[in-house]
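Every protein chain except one is present and positioned as in the full complex.
For chain A:
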Amino acid sequence: MAKFEEYKDIYVFVEQENGNIAEVGYELISEARKLVATIPAMGYKVVGVLLGNGIKDKAQEVIAHGADKVIVVDDELLKDYSTQFYADALTQLINKYKPDSFLTGATPLGRDLAPRVAARINAGLTADATKIEVDQEEAANGVALLDVTRPTFGGNLFGTIVCKNTRPQMATIRPKVFELAPVDESRTGEVEEFKPTWTTTEPEVFVEKVIEKVKGDVDITKADILVGAGRGAEGCLDLVQQVADELGGVVCCSRAVVEDGYMDKDRQVGQTGKTVRPSLYLACGISGAVQHCAGMDKSDMIISINRDPQAEIFSISNMGFVGDVNKVLPLLVESIKAAKSE
């Protein structure tokens, strides 16, 4: 296998908007810390890459989350995200610093940017990774080859992808896939500024207007307790809400429930919805299609109620109950109340 002497360290793209850093960047830094810890002999660093305007002061926050070094590209052209200027800046940065691997959140922004950059530098890019490991056999030979695992065929099949002959090894990772490590405000690290050279400052795409989507009042990805409603619970959504209220949790749903018009898209969990990782996911009348499970199977505890003993949801649940939600949920509200007062 080819060796890449010049290429070092694990770089993480730290996405921000108006100075607010997206949590996924910190999740990736936390995971990168674990990865470098598996190859101590190589002396790899975790490097955060921060692009924007007026964001220099955020570098310390990135370090506190686990970066050894932060490269800041602070430029007026990077104030708001554009494929063009972000890709220009990032490619130059990669060409200069030569990261061995480069991780980006699989957010709408990350999935717009990373492929464009990968194509420009002809690097391998693995989309939507759910697990990353360093191949220890290769590491013994001084190569930090990443084994990147991702679901395909709607989550039915998993593939482990490697990038043997090109650098950097790039991957995008969905939010909430990796755990956030505790913050250490006293951590110190290096901050370096990088100035890209613009071949043009003329934008190719003009944003005429930004329309806020009618936002739901809650963010299901932040909820610690989720009660999920599927098509089987469409007749008793009020009860689902009551159970959530009793547990201090939030209601979310499957795509079927959104399609049937009972809930907003921002409550949808799954491949085309949100990825969640609560302490408890209580699935009510959800069949457990792979596209749904892809968004919630990392939950700490999954309890499901479904009247079909063969329902797929049972195979990913910690506890499954065969039963009719219309009958179980009213009793559950009372049992929870009783358990609270005990």
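Note that a residue touches a chain if its C-beta (ideal position, glycine included) is under 8 Å from a C-beta of that chain, and two chains touch if they have at least 3 such contacts; residues count from 1.
Note that contacts and distances are computed from a predicted model.
Student: Write down which listed name, "Imidazole glycerol phosphate synthase subunit HisH", "Electron transfer flavoprotein small subunit", "Thiol reductant ABC exporter subunit CydC" or "Dihydroorotate dehydrogenase", is the UniProt protein name of the chain that is not shown.
Tutor: "Electron transfer flavoprotein small subunit"
Student: Going by the contact rule already stated, which one of A:57, A:184 or A:334 would touch the omitted chain in the full complex?
Tutor: A:334
Student: Which of these touches the unseen chain: A:147, A:245 or A:264?
Tutor: A:147
Student: Just one of A:12, A:28, A:63 or A:127 touches the chain that is missing; which is it?
Tutor: A:127
Student: Going by the touch rule given at the top, which residues of chain A touch the chain that is not shown?
Tutor: Against the missing chain, chain A presents residues 83-84, 87, 107-108, 111-112, 114-116, 118-120, 122-128, 147, 150-166, 204-213, 215, 225, 247, 271-272, 279-280, 282, 289-291, 301, 303, 305, 309, 314-324, 327-328, 331-332, 334-336, 338-342.
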